[in-house]
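Removed: one protein chain of the complex. Kept in place: all other protein chains.
== subunit A ==
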Amino acid sequence: MNTNERFIEFNGVDIYFSSTPVLRNVSFSVRRGEKIGLIGPNGSGKTTLVRTIMSLHTHFQGAVYTAPCLTFGYAPQRKVVDILVPLTVYEYVTLDTGAQYNSALFDLWSEKLALSRMMDKPFASLSGGQKQRALLLRSILPCPDCLILDEPTDNLDIKGEKGLLHLVDDFCINNQITMFIISHSINSVINHVDRIFYLNDSSLHEIRHGNSAELEQSLSRIFDTDVGVRQINGQTIVF
């Protein structure tokens, strides 16, 4: 598998919501197997950007390239489900794959995500965190080329957050899956991604984080304030 092939590429792309521009002149290129963190304040266009990558949002101008036959696994931030939706967790998770999924992957991940005992429950009866885990399981089950997780740790405590991100991390590395992970906070994603894109004021900036000094410099310039970076037990902390 050639990791240098063109995979996802944006060149001078303006993305609109109705007639209002959300992002302007977005240019980046992502290779197969890369892990990207997307951070930025509410309303900065993080979700709109990933929806454009998946062709769910088509109101844009500019050149967008995605590799042919690219498959996506998408776990949205939340899913509002009618209480009367007659689907069990199992049916919801296997909605697209039917019975044709990798059963070893299903067993392993439903156990890891603590969903194996909930498979017969109605999907609508799950809590916010449980629903989010079910959405994650559904997005990885078809083993996609590109995994997109929108605020996957929103309803989780610190232990849950760390455990989940490590699991996803390993899964993507082992299967050469490109991952986009959206978060409000840089500390949530910085230790799990190769590159970080920061979205604000309708523009996209890449935060270089080769080493602490470079990261500190890059963050201070983008946020226009003094930003500190420390390495503690091999983990990068931004403050």
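Heads up, the rule we're going with is that contacts are C-beta pairs under 8 Å (C-beta built on N, C-alpha and C of every residue); 3 or more make two chains touch, one makes a residue touch a chain; residues count from 1.
Just so it is clear, contacts and distances are computed from a predicted model.
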- Message: When one chain of this assembly is omitted, its UniProt record names it as which of these: "Monovalent cation/H+ antiporter subunit D family protein", "Ion-translocating oxidoreductase complex subunit G", "Metal ABC transporter permease" or "Protocatechuate 3,4-dioxygenase, beta subunit"?
- Response: "Metal ABC transporter permease"
- Query: Which of these touches the unseen chain: A:62, A:129, A:142 or A:160?
  - Reply: A:142
- Listed residues A:91, A:154 or A:216, member touching the removed chain: A:91
- Query: Taking the full complex into account, what residues of subunit A touch the chain not shown?
  - Reply: 54-56, 69, 71-74, 76, 79, 84-88, 91-92, 95-96, 98, 122, 138-139, 142
